[in-house]
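A single protein chain has been omitted from the complex, and every remaining protein chain is retained in its original position.
First chain written, first letter: the chains are A and B, and each begins at residue 1.
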Amino acid sequence: MGRYAIKRVFQGLITIWFIATATFAAMHAVPGDPLSNEKATTEAIRKNLEARYGLDRPVFPDQYFIFLGNMAKGDFGLSFTQQNRRVNDIILDAFPVSAQLGVLAIAFAALGGVLLGAFTALKRNRWPDVTVMLAVILGISVPSFVFAALGQLALVNANDALGFTLLPVAGWGELSHMVMPAVVLGLSTLAFLTRLMRSSMLEVLTADYIRTARAKGVSEGGIFWRHALRNASLPVITVLGPAIAAITTGGFVVELVFAIPGLGRAFVEAVQQLDYTLIMGTTVFYGSFLVFMVIVVDLIYGLIDPRVRLA
Amino acid sequence: MSTYTPRPEDFAPLGAQDAAPVLVRPSLSYWADARARLLRNPRAVGSLVLLALLGLFTTVGPLFWTVDPSTQNLDRISEPPNLGAEARLIDPGQRWAGIEVEDWPAAPDPAWLASPTRAALDAPEGLSVVGTPHTWSVRLRWNPVENAASYRIYRNRYQPTALNELGLPLGDRWSGAEVSYEDALALEPGVYWYSVTATDGLRESPDFQTLRVEVERALPLNTARKAGLIALEDGAPGQRLNLPAHPLGTDYLGRDMLSRLMHGARTSLFIGLLAPLLYVLFGTAYGAAAGFLGGRADAVLMRLADFVVALPFLLFMILFRVASGVEAGESGITAILVAMVLLLWPATARLVRGQILQIREEGYVQAARLLGAPQRYLIFRHMIPNTLGVILVTLTFAIPTAIFTEAFLSFIGMGVAPPTPSWGSMCFEGLKSMLNSPHELFFPALMISLTVLAFNLLGDGLRDALDARMRARE
Partner (left out) sequence: MMRLGPAGRPLALLLGCLLAVAAPFSGAANNAVDFEGRVIRMVLPQEPPQLDSSKATDQVSTRVLGHVMEALTRFDGQGRLVPGVAERWEIRRDGATFWLRKDARWNDGSPVTAEDFVFSWRHAVDPKTASEYAFILQGIENAEEISQGEAPITSLGVSAPEPRRLEVRFSRALAYFDKLVAFATFYPLKESFYRARDGRYGADAEDMLFNGPFFIERWDHGARLEMAKNPHYWDRDNIYLNRIEFPYITSDTNASLNLFKDNRIILAGLDSETMENALEQRWRIERFDDGSAWYIEFNHREGRLTRNWHLRRALALSFDTYEFINRVIGTPGNLPGLSLFPSYLQGAKRRLLQEIPPPEPVTDWTLAREHLDKAMAQLGLREPPELVLLTGNSPTANKQAEFLQTLWKDALGLTVRIDRQIFKQRLAKMTAGEFDLVAAGWGPDYLDPLTFGDLFASWNLNNRGRYDNPKLDACVRKAQNSVDAGARVQAFGCIQSILLEDHAIIPTYERGQIYVIHPAVKGAIRRQTSPDPDLARAWLEQP
C-alpha cells in the first residue's frame, strides 16, 4: 500500500510536469504578448516591463526552466493583469469559490439524482417515470449556458412576482448566492446520476434480499429506505470522485453568467489578456488538482473495496 | 370434471424415437440481431427518424430554401417568425436640413439663468409630424420655447403619463432655435409616442408634449433595387411591394434565420461528427496497438494516454484554440477539430485496449490461434468485429460532447469566426437578445438540443442492441 501510494504520487508528479510543459508550449505559441496595451508604449518602457516579468530572456531554455524552478517551489509569479498580485494569491482567492460551488452542485446532483432515480424506478414505466426520464434526457441535451441564462431570468421574474428577493440573481458572498448557480451547474450531473441510479435501483429491486425482506414482512417504506436505496446508491458513490473534479473545473459558464469570482472566470479573462503567469498557474493548479483527486479516489477504493488489490 | 384412472398402456415403454425435435430459427449474425433489436426500440427508431430529418434539413434544405444566409436586411432586424410583409416604396431624397427659427436666441439670457427662482420652462407646443412618417424617417417639429437652450426628444412604444416614462432619449437639439428632429433609429411599423421637453441649459422642464405617430413600413427605392426586390428601372414611389417571408424570423443584421440555421448546421454537424470520428478512429488504432502489442510497449503507450487525460479539457481547448493562430478569413474550424482530437482520444484508446485485452483471452481467439490463424486474421476476424459495438456506442455519445464544446467555445467568443454561422455562435448571439427576440436563441438552441437528444437516444439504443454486457436492465 505504502509503496503503491509513493509510486502513484511519483507518476502524478511526472504528469504535472507534462501538463506544465504542454501549457508553456501552447501559451508561447500564441501570437502577441501580455504587455501590448491599448495605449502604445515607448521602447524604454517596454524594455523595463519585459525585464520586470523576465520576458527579456529567451523563451527556451531560460524562461522555461525559471518557470519550472519556481513552480517546484510552488510559486507561479506575478500576474500580468492584476499587477502587483501573485498568481498564488489569485488562485487562493478564486479556487475556494469554485470549490464551494462545485461541492454544492455535486451535493444537489447526488441528492437529487439518487432520489429521482429511485423514485422513477419505483414508478417504472408509469407517467411519473416517463415524465422524469424525459426531463432528464432533455437535461443533458440543452447547453449549460442556456440553462444559466434561463435560471437567472427565472429568478428575476420570481423575485419580481413575489415582491421580495427569494434568491439573489448574481453575485457572491452568501450561501443564497450559490443556490441557483449550483443548481444550474449540477443539472447535467443530476441527469446523469438519475439515469445511473434508476438502472441500479431496478436491478436491486429484483434482488433476492429484497424478496426476502418483503417475505419477512418489512414494510414497503422500510424496504425502500433501508435496503434498496442504500444498495442502489453504491454505483453513484463510485462516480462521484471524477464528477467532483469535472464540476469544479467546469464552472466557466456559470461563473460568467452569475458574476461569480471563481477560477474558471479568472482563466477565461486571463486567456483574453494573455496573462502568461495566471494561465500557467491556473492550468497547472487544476491539472494537479485532477491528478490528486484521481490518486485519492484510487487509494480510497483500495481501502474500501477488498476486491481492488493494490500492487 | 372427470377423474383420471391410470391405464396399463400408460406404463408401456415408448418406442425408439427418430431424433430430438429440431428447433430451427434462422441464423442471425451479430449485426442482423443488433439491427433487429435496434428497430424494436421505439426511441431509437425515433432518433433515427430525427437524424434523417436533420440530415435532410442540412443537405436538401438549402436547395429549397435558397435565401442567402449572409444577405442583410437592415430594415428587418430581429423580426420574429413571419410570412412576409408589405412595404411602400419611397424616394429617400435629400437629407432633411431641419427647421431653425430665425431671430430666436440659441440660449437664454445668462442673468436670467443665474436666478435660482427662475420659472420652469413651458412644454414645447405644436408638436407635429412633417411629411409622412415611415420606417426610414419620422420628421418632427414644434414651436420654440422661450428661454430654451436645448430640446430633448424621446420616443416610446407606450403612451407616457409621467416624465420618467418618456422612453428612449433619442437625442438633443443644442439650440433654442432648432425646433425639428428626424428620427431614423431602428423604426419598426407600428405606433410610437414621441415627446419633447425643453431645457434651459441646466434643468430639464418637467412639462412635456407627446405626439402619437403611426409608422408604416417603407423601403427606399435604391435599397429595394440593391436587394434585387425590383428590377433596376422598375418601381415608383408610393408603389406597394411584397417583402419576402422569414419563417423563423431574422437575426441582429436582418439575416434569415432559417437559412442561417441550415448553413450553421453544416459547421456544427461537421465539427460534431468529424471530430469524434477522427479521435475515435485514432483512439481505436492506438488502443488496439497497445492492447495487441502488450508488455513494455503497452505500458509506454498507456502512460502517454494518462498524461493527455490529465490535461484539464476545457482549459486546454481554449488554449489550443487561441494558440492555433487563426488567420484572417479562416473560420477556425480546423483549429477546433485538431484541438478536440488532440485532447479526447485517450478515453477511446483506454476502452479499446481493455476490450482487446479481454478478447485476446477469449476461448474462440485462443482456439483460432491454436489452429494457426495468422495475426492479421485474428485482428480482422475477431478483434475488430467484437470491439466495433463498443466503439460505435462511444462514437454516438461523443457527438453531443463535440457539439457542446463548439457551442461553449462560441459562448466565450472563441468559436468559429464570422461570417461562418454555427448553432453555437447563433446561440451566443441570441442569448443577448433573449428577452426581446427569443426566437434568436430558441431556434439554434432547439437545433442543438434536438441533435444531441437524437444522438443520446440513438446511443442508448445502440448500446442496448450491440453490447450485451452494457445492456440496460429492463
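We adopt the following convention: contacts are C-beta pairs under 8 Å (C-beta built on N, C-alpha and C of every residue); 3 or more make two chains touch, one makes a residue touch a chain.
Keep in mind that what you see is a predicted model, and the values were worked out from it rather than measured.
Considering the full assembly, A:169 is the residue among A:169, A:191 or A:290 that touches the omitted chain. With the whole complex as reference, residues 70-72, 74-75, 77, 95, 155-158, 163-171, 174, 184-186, 202, 226, 252-253, 322, 325-329, 413-414, 417-419, 428-429, 431-436 of chain B touch the missing chain. Contacts to the hidden chain, counted on chain A, fall at residues 30-34, 36-42, 44-46, 48-49, 52, 81-85, 89-90, 93-94, 97, 111, 115, 118-119, 149, 152-153, 155-156, 159-160, 164-176, 179, 221, 224-225, 256-259, 261, 265-266, 269, 271-274.
The criterion applied here is as follows: only the chains that are shown with their structure count from here on.
Each chain gets one centre point, the mean of its Cα atoms, and the points for chain A and chain B are 26 Å apart. Across the complex, chain B is touched by residues 11, 14-16, 18-19, 22-23, 26-27, 29-31, 137-138, 140-146, 149, 153, 199, 202-203, 249-250, 252-253, 256, 267-268, 271, 279, 282-283, 286-287, 290-291, 294 of chain A. Of all residues in chain B, those touching chain A in their complex are 306-307, 310-312, 314-316, 318-320, 322-323, 325, 400, 404, 407-408, 411-412, 414, 424, 427-428, 431, 434-435, 441, 445, 448-450, 452-453, 456-457, 472-474.
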